[in-house]
Structures are given as C-alpha cells and as structure tokens.
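A single protein chain has been removed from this complex, and every other one stays in its place.
The block that comes next holds subunit A.
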Amino acid sequence: MKFVVKHVGQSGRLGCLSGVDKRLGEIFETPLLTMYTRGGSVPHITHEVLQMITKENLLLQMPLTTLMSAYSSIESFGKGLSEFVGLKEYPCYVTPQDPATETPTGYNVSNKVAVWTRNGKRTVDPVKYMNMIEEMRPDMYLALCDGDTDSGSSKKRITKSVQRTLNLFRECYRHHQESKVLINAALLAPIEGGYDLHARRVFSEEMAQYDVAGYVLDGLHTNGAEAEKIKFDTIEPVIKECLKCLPKEKLRVAHGAWNPCTLIKLVAAGFDMFDTSLPYLSTERGKALVFPYDQNMITPNTGPNSVKNTDHYEISLEDSIYAEDFKPVLQNCACLTCKQHTRAYIHHLLKSQELLGRVLIMIHNLHHYLEFFKSIRRAILNDSLDSLCFLVQTQDHDS
C-alpha cells in the first residue's frame, strides 16, 4: 500500500492511499474515514445494507479485541480476514485495541499486551501477534503497542509505555521485514509518550528512522467515549511535538471517537486517517448525528444551550419529544433512513428494544460521517477548514 500527499493546504492536506492488495488500482482519498467493525462486521450493518449506504470502497478497521475469539476459525480458513468475515471486496486494517471501547488500564506486562476479548483478557506478545497478522493477511496493520496512557498518566507509566512499545515495535518490525506474506501489507508504527512532550519527541525521532507506511498517534486516551471529551487545545502541544519529528510524506492516523470539532482540528494539523467510532458510539446511545457540515444544512435544535456547545452534535431519538415527530432524522439528508423513515418510528423502535432502531440510526450516522469527510476534503482544497469548524459548532434553531 502506498500513500502520497497530493495537496497541502493552508491547513490540512489531501492525499491518496493506493495499491491495496485486494483491489488493484483502488484509491482511497485522504483524509480518510475507515469503517470501524466489530467481529468483522460494521456494527448493525450487514453487507446487503452496507451496499445501500454507499457503493464506495471502504477500508475496514478491525480491532483484534473483537476478532481474537474467532482466531482458530480465521486460521484454519486460511484466506485472510476480509474473506472470512464475508467482505472480501473490502481491504482491512487491523489494530490491537478497539478505539470505540474503553480499554481497561493497568494490565500490560513487560513484553505482553492485554487484549480484552468478549471471553476476557488475553495476553499477546509480538511473536503471537505477528503470527496472527500473517494468518489474517490485512492490507494494513498497526504494530503491537502499549498505549495505556492518557492525560492523567504518571511519568512512570509513560516511561513504561514508551520502553515497552519500543521493544514490541522492534520485534514486529523485524518480523514484518522477514515476512513473505506481508510484503504488500502496510505496517503502521505507534507513537507513544502520553502527554509528556519530551517523551513524545524522543519516541517520534526514534520511529522516524524506520521504514513504515505511517504513524498512529497513540496513547492520548484509552479508547471509548472518553475520547469525545478531548478538546484540541489539550492535545495540540503533543501533536505539534510529534509531527515536527516525523517525516511529512508518511500517513498520519488518529484513532478514537473524537468530537467533530477536535477531528477537524486534527485534520488541520495534518492527520490523514480516522475511524467511525463516534458514529458507532452515538448509535449505541440512541443518538443521531445532526451537526451541519455544509452551509445549506438546516439542523435541528439539539437541546438547551445548544449554541456553540460542542457536546451537542446529536439528538437523542429516545427522547419522548420525538414520539409524534413524523419528520426525518435530519431534513434534506439523502440517507436511506431519512428518505424513508421518521423520528417517531425510530423512537418507537428504540423504546421497544427493536434491532431496527439502531440499524436505522447507524445508516444515518455513517452516511452523515462519510458526507462530513467529503466536506472536509473540499474544505482543504478551498482552504476553508476554519469556517467548516465554525459551522460544525453552530446550531441553527429549527426543529
């Protein structure tokens, strides 16, 4: 897989990822939204429905935590992960941890990383990890790492995270270099160091010396909904420090359920790849994303004090105010859910604990985020990321 920067705007940059093994000639435009999956499927979305959301090719982000229970099946299947999960047309990208689920902290030991599967804790060392990667044959993967740090981590924890990750990475890297199976797979290196600028610089400088396809900015949060609360200001110094030391032509990835505003600022800072954790988490809590990403969008009132409140980018369809609301989730939204169904129906489905409720919200949320990313790419070209960011924070008052 190859990444090329095509255009550097006043802020942010456009590029493309190409040479994906499974679909020769396929090109993904960056900033790219990868599709978060659980157990190999987009949550609530079968292949049949995925086709109704978008016919575009998608890069599937597959957390090992959600797949490891099925590893013996994957191994004996022998044709790689994408085909095993019934999505062979889609390239896949494996990460050790799950960006949408909070990772229990404090369980990593020396050269073993805790991987929390649905059957509990498993520990994975680099040899085991690389063997699994070879069997899964992803198009892209992140090396094993100890990213168990956040803004509250002690210096001692950061030091451990850094030292262990360096060792884990070196072993994965050596294995990757020797592997014949992984010749076309892109290896991404983790960047650790918590919120310690010095540690970040040292780590980034070290990683800059390896021949990898890109870097994943790790260790800023421990995954799950906590990431949503992160304001860009708090991570800005860390990001600047890391990017300063890393080669500019390589892919830069930031996983997690960033709120839309922080995400735009990450794009502006030069990040190229994200995932759909936020649309997923939003769906799980029965909420639909309604923030505007286009000047012409009329978005609903998301509740009291919604003006410029970055937390209010969604509406809660379980709220009884929607029980008799026969409007679509979002006016003028072209998604399948909005074209055909009402807030009242989705409200009813959620209240009745019917599966279709979350299916319909997920369809809308994924569509919304995919369109949001198109808007981000346009804004980079027009040097208007600032006004997009302002727009995302604005709420019109129309219900």
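Following the convention adopted for this analysis, a residue touches a chain if its C-beta (ideal position, glycine included) is under 8 Å from a C-beta of that chain, and two chains touch if they have at least 3 such contacts; residues count from 1.
Keep in mind that, in the parts below, contacts and distances are computed from a predicted model.
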In UniProt, out of "Queuine tRNA-ribosyltransferase catalytic subunit 1", "Adenylyltransferase and sulfurtransferase MOCS3 homolog", "Multifunctional methyltransferase subunit trm112" or "DNA primase", the chain dropped from the view is recorded as "Queuine tRNA-ribosyltransferase catalytic subunit 1"
Full-complex touch with the removed chain, picking from A:27, A:197, A:245 or A:356, is A:356
Which of A:122, A:348 or A:378 touches the missing chain? It is A:348
Given A:11, A:41 or A:299, the residue that touches the chain left out of view is A:41
Among A:7, A:118 or A:285, contact with the omitted chain is made only by A:118
Interface residues of subunit A toward the undisplayed chain are 38-49, 52, 69-70, 72-73, 76-77, 84-86, 118, 323-324, 326, 336, 340-342, 344-345, 347-349, 351-352, 354-356, 358-360
